[in-house]
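Heads up, this is only part of the complex; the chains shown haven't been moved.
We just call them A, B and C in the order they show up, numbering each chain from 1.
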């Protein structure tokens, strides 16, 4: 009798897409205007999904207030109003594509959420481009 | 060759979250402002998903007009502009959390939808908090 | 060179529409299911609009962080997770229709916002019903 619960949060960040092992021309060819060396940015919308059985005493799978606080402390504190390439150590050598950001957010939260609960992250980079991890 | 079809409806309701076996302090600690004894309320958005093969004569998995009418008759009639704790008998002793509401809606509709069709319910309590049952 | 700035916030509340001077039948006839004596509720979306000249030093008409804090302190503290009829003294004898709520919010904020700034409030009761005061 498992129920999924979802909490939506958001953060704003700057980033640049490029591969430091490639020439400027190659980066331009592959990443186009996302490769602007002066950065650009997004309003990221983040959805955290937990799956588990509701607690019989509370009727909660997870307290949404606690989940919101956890996301703020572990994710937004690290990403919000930041430059993903410069301010987030994990992206020093990894390209901050939506795919790599969603995997990092999953790994951060996976350690903080009890293992009895399944976890999935959805990340909107724009209203028209978004990603999900792990993929269903 | 199964296709999923989705129908979105909405209802407005009042509720209060608390466990009658607990002290006022314990209810306050766990449910915070959701425990207001004078109630609060939400615009609930409800999405009903059916999965099956399209009928070769109509091209429909299910007639959306019929599904909308069924949801109105079986769910909205019971929940819309109601107090979930006081007006819905199933919540006399069960806490009307989003998790428990979505399970009840599933159980109500599961009896009315042919068993050849899979059923899943998504329920938005706010734009930022929502639940799904059964969880995928 | 006046610019308008807008800040959106939300609160959840229960209410009931009725006129205590009328019979039950008359209240039922006029307010229909909104007259449920056990209450119902909404997710209210609130938009506060200020109009003024940007400050040349900051480029701000008003600091959005300060405006958000002001709305939280003066409006959400009073309305969020409350029963508008029972918990808000101004609605003891006034019907908490969207029209009357938006006028009250305007009056509360008008006292707290410098008079050099024009003020307008928009209040969504549902996605399909909303009000604005003062009307433009």
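Keep in mind that, in the parts below, contacts are C-beta pairs under 8 Å (C-beta built on N, C-alpha and C of every residue); 3 or more make two chains touch, one makes a residue touch a chain.
The structure displayed is predicted, hence computed values, not measured ones.
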Which total copy number does the whole complex reach if 3 copies are given here?
6
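The rule we apply is simple: only the chains that are shown with their structure count from here on.
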What pattern do the touching chains form: line, ring, star, complete or other?
line
One copy, chain B, sits on the other, chain C, after a C-alpha rotation whose size in degrees, in steps of 5, is 180
Counting only Cα atoms for the centres, state how far chain B is from chain C in Å.
28
Need the CA-centroid distance for the pair chain A / chain C, whole Å please.
34
Within chain C, the set of residues that touch 2 or more other chains is none
Under the touch definition given earlier, write down the residues of chain C that touch chain B in their complex.
10, 12-15, 33-34, 36, 38-43, 80-83, 86-87, 126-127
Per the touch rule above, chain A residues touching chain B in the complex are 1-9, 51, 54, 57-61, 63-65, 118, 136
Once bound in the complex, which stretches of chain B touch chain A?
17, 19, 21, 30-32, 94-100, 102-103, 127-136
